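If you scroll down you'll find the structure; I have some questions about it.
With one protein chain held back, the other chains of the complex are shown just where they sit.
So, chain A:
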Amino acid sequence: MIKAILVFNNHGKPRLSKFYQYFNEDMQQQIIKETFQLVSKREDNVCNFLEGGSLIGGSDYKLIYRHYATLYFVFCVDSSESELGILDLIQVFVETLDKCFENVCELDLIFHADAVHHILAELVMGGMVLQTNMTDILARIEEQNKLVKQEAGISAAPARAVSAVKSMNIPQQIKDIKLPDLPQAIKDLKF
């Protein structure tokens, strides 16, 4: 069983948190903090497994993580999961994100946290691995996106236009100039 899936950046800012066991919000934040502290002090060329984390689980639980550029993807799993299998799963997750967002970067995760959740829901359900085949996952996501588009139809067009204009707001663009937000904005326009 997977107990929690956390994504945070190099500074410990949460980008996605999914707990398959209930913790209240304060506890969740503490867990994220603790996990970040454990993971962030490790060098890049050490192994991806980590025992402990006193807050979440006991000795049966392991933290399995991968570090991609600015983001840490951390899975907290118990001994019924294969360690290397979970590492593969993280890879599948990230590759799926990459396919869905086209060259995914941290900003995609920030602005589309809900979409990331929906993608994750196709991989893991209630703490159990649902699907590991990327083509299948992508097909499911595609079909659901189609549904959403259908429903939005014409009535959503003005809203999209406005949000596209908002997305191009100039001060923010200047602020984010070094980040590839502009292509993202353009992509949004295409929808």
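One rule holds in what follows: contacts are C-beta pairs under 8 Å (C-beta built on N, C-alpha and C of every residue); 3 or more make two chains touch, one makes a residue touch a chain; residues count from 1.
Assume contacts and distances are computed from a predicted model.
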Per UniProt record, missing subunit out of "Mitotic spindle organizing protein 1", "AP-3 complex subunit delta", "Lysosomal acid phosphatase" or "SERTA domain-containing protein" is "AP-3 complex subunit delta"
Considering the complete complex, identify which of A:Asn10, A:Gln29 or A:Asn103 is in touch with the unshown chain. A:Gln29
Residues from chain A at the interface with the omitted partner, ascending: 1, 14, 16-18, 20, 22, 24-26, 28-29, 42-43, 45-52, 80, 82-85, 87-88, 110-111, 113-114, 117-118, 121, 125-133, 136, 140, 143-144, 147-148, 151-152, 155-156, 158-159, 162-163, 166-167, 169, 172, 175
